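Of the protein chains in this complex, one is absent; all others appear in place.
For chain A:
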Amino acid sequence: MATNVEETYLYSSPTTFKVSSKDGEIFDIDDSFINQSKTIKNMLNVLDIADNHMPIPLQNIKGTMLNAAIVFCKYHKNDLLSIPDDEDEDDFERDAYEPRRSDDISEWDKEFIKQFTVEEGTLFDIIMAANYLDIKALLAVGCKTIANMVRGKNSDQVRQMFNISYDPPGEGLNTPRNSVTSKESGDNQLLTTQEKESRCKTPSPELMYD
């Protein structure tokens, strides 16, 4: 039967299906979404979905994010298939020292991603949704956006911007050895003694060793 579904998907387009989000919202998806989401594509190829009126449950994704991903895929439905982002690792012409380009986000994508913010956590929501749905282009836009946000900012600023926690007291970078190294390097990174449970909150820094 699975083969039949695959054949159905492969050969009788356009095909629409329904998907339901974590919070119960139901959306129609068509080829534009299926072709770009490897997860959905694989699901359709593996699952026996005889009735395309029954929504496919996507329990990890909120409705707002699923809707945004569908909008993104609709806009990009006619994009030429480019070299997938993670498949150029084998390109022997690639300079190992060169980072991937992040300045090539299109104007539409820039506007699209602006609706998601760090403060509300929605930028990470859409990245996680793209990752779960395996939509390479959307995942790339999200990751590039974060890379562009941090470029040029020092680690203090990055810690503040993303609310990044310190190591617990006496562990990791807060061990005496690491702290001394840090001080010698003059890196302006103040190490703190914070409680483990305070992870994910930005504590006020204090010096371990004066």
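Following the convention adopted for this analysis, a contact is a pair of C-beta atoms (placed from the backbone, for glycine too) under 8 Å apart; a residue touches a chain by one contact, two chains touch by 3 or more; residues count from 1.
Convention: contacts and distances are computed from a predicted model.
A.B. asks: From the list "Chromatin remodeling and histone acetyltransferase complexes subunit", "F-box domain-containing protein", "Cullin family profile domain-containing protein" or "DIS3-like exonuclease 1", give the UniProt name belonging to the chain omitted from this structure.
C.D. replies: Answer from the UniProt record of the missing subunit chain: "F-box domain-containing protein".
A.B. asks: In the whole complex, not just what's shown, which of A:Met43, A:Ile56 or A:Ile146 touches the removed chain?
C.D. replies: A:Ile146
A.B. asks: Pick out the residues on chain A that sit against the missing chain.
C.D. replies: 86, 91-104, 118, 120-121, 124-125, 127-128, 131, 139, 143-144, 146-148, 150-155, 157-159, 162-167, 171-173, 181-182, 184-187, 189, 191, 199-200
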